[in-house]
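For this view, one protein chain was removed and the others were kept in their places.
Coming up: subunit A.
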Amino acid sequence: MLQPEPFAGEEADEPGPSVESKNQAERITARRLRIAARNETKTRQELGEDSQGKEDIQEETRKSQKEVEKSKRHMVKLQSDGLELVTNIQVAVDARESDRRTELEEACRLRRDKLENEAKSSQEKFEEITRKWTDAKMKQTPLDLRDAMNSQQQLCEQILGDKNKLISELQQELKASDDHYVKDLKRQAKDIDLLIERMEEQISSLKKSYREDLQQIENSFDEERRTLLTKHRKKWGHQMKEQSEKELRNMMQGLSLLEEHEDLLQKLRVWKAEEYNTDKIRMDTEVQNLRKKLQEVKFNCHLNEEKLDYKYEVLKKREEENAILKSHLKRKIIRMQDVLNNLKSKCASQEKQLKTEEQSLRNDYTRIKQQYIDMQKKARHFAALDAERFEKLWLINEDEVKALAHRVLETDRIIHEQQLGLAWVSPPLPFMERSGPIEHKTLRTASQAAADTLQEETRGDLVEESEGLGDTASGVNRRTVKRILELLCDELGFLVESKLLKLVSHLEKNDQSLIKLDAIFSAIGIESEKDVYTMAEFLMNYRQHGREQRELMEEEETTNNSDFIHHNDLLVALKEFTAQYCRPHGVQASQKSSVLGLIMRDDSEDAAHWESIANVIPESKLRLWSALDTAINKYHTVLTERAELLVETQNVQQQNTELRQLLHLYTTSKASAEPEMQPTRMRQFPM
């Protein structure tokens, strides 16, 4: 607990804090123990032990705790006592030290006083000596001087003696203090020994007491445990006894119950046996009856068996037959199936073949179609070219013809004016004004006609009337046609496609009806304006027929539209119309070709045209011309003759002149030299 100190009375620990700290530590341990005990009791409470045991435990723990605390207090007391015992030495040494110090101080003070006194006295003596020195100086006689010197010496010796005495005193003191020091050291050593001894004693006593306390605490714990054990054992024994008693009681109860049950069982057995006997008799009789019944049933059963056997035989035979039949059928089926399969395969192959054929045909078709289209294109192209060439040719020819005609006419005129001397009147020449090939007026399509008719509403009445005059030619009034068209438009809406209707719904009424009509016409097969009018006519006629048939209805309705077909009849009428006028299909085909672009020229009038041009000079004139020709020819021959004659005359005249010249020559100059030669040369140039 306490470390051995190097010097007793010099090094010391504070006694307070160590004790206190020890105290605190112990307190802490005590508290911990208490807390642990409390926790234990708590857990035990929670475990649910009976209250008595709990109290006991509490008491017990309190007892052991008390023991612990007691021992702790005891130990603390022991420690503090021991500490006091040990520190007593320290305190004593301290006291001695302080005493020593006070003594030392006192001695010091005394010594200082003594020294001061001594110093003072020696100073006085010294002063005396110095004073005497001056006196000695005054001395004249050597004797006096010697006396003075002697006295001085004596004084000096006295001072020296004093000093020496002091020194020796001090030395003695020193020695004494040395001795004291040694003694002190020895005493301190003794003190330290004592201290150590006490410490050891303290330690051993503490050890002993600790051990004792431990023993006591252990004992108390043991005792506690033992008491607890005995208590619990007692409790256990008590409970065991109770348990065994209870079991015994239960056993007795069980035995009595068993006896009761056995009695009851006996009774029940007897009763049951009686019941059994009665039941047995009853059952026996019943068995007899049942046996009889059984015999009967057996007989019936046998009978039935026989019957069934027979039937079974029959059925078996039938079944056999059936089986044979079935096999036959099966075989047939198989055969049929084979046939079917064959046929199927054949069919498949056929189909395949056909397919390939179809494919090839299709290819051919497409090819041909393509060719056809190409051809068409070519044809169109050539047609265009032909037309152009034709036109050119036509123009050229016409020009030629026209020029020829002109020439002819001119010649004719000349002939007339010059040869015949007649006034020439030009014949009518309509073709001269015209140039190019004859253009045929194309037929107006039905839709156009319809458009025109419908358009009329917007125009004025004047126009209508003027137009109406032209229309009378076709036999139907234009207004009626329009009405009919409107009716058609209303009634035959089913012919128009719904998509188209949707498309046209936002257009004007006229346009709408026009488009509808177009669709309807294409459906019915009406192509041209003429068709429209024929239809209108037909319908009008039909109405008149209908009027005869249904006069009553007519009368009611004609109030509104007197000259109008009834809309109910329209369909029937149209049907009839289409049946009658199925011709348009052919026309349609021809016209379709024209639609394709091959506009067939009508060359019927061409011949006439050319003819007219060729016949620009009439027959009479030709005859005149031939007569004139012959006359002129004659005239020509005459003229040629005359010309020949003229030449002859000329030649003759020339010969004449030559001959004259020759003659002249002859006459003039040598007339005789060459008269014979001239005539020969003349003969060489006949006419």
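The definition used in the following text is that contacts are C-beta pairs under 8 Å (C-beta built on N, C-alpha and C of every residue); 3 or more make two chains touch, one makes a residue touch a chain; residues count from 1.
Definition applied: contacts and distances are computed from a predicted model.
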Answering from "T-complex-associated-testis-expressed 1", "Glyoxylate reductase/hydroxypyruvate reductase", "EF-hand domain-containing protein" or "Collectrin-like domain-containing protein": the UniProt protein name of the missing subunit is "T-complex-associated-testis-expressed 1"
Just name the one of A:Leu174, A:Leu229, A:Cys347 or A:Ala627 that touches the chain not displayed here.
-> A:Leu229
Who touches the missing chain here, A:Val91, A:Ile196 or A:Leu487?
-> A:Val91
Looking at A:Arg73, A:Arg101 or A:His238, which residue reaches the missing chain?
-> A:Arg101
Residue ranges of subunit A at the interface with the undisplayed chain | 10-12, 14-17, 19-20, 84, 88, 91-92, 94-95, 97-98, 101-102, 225, 228-229, 232
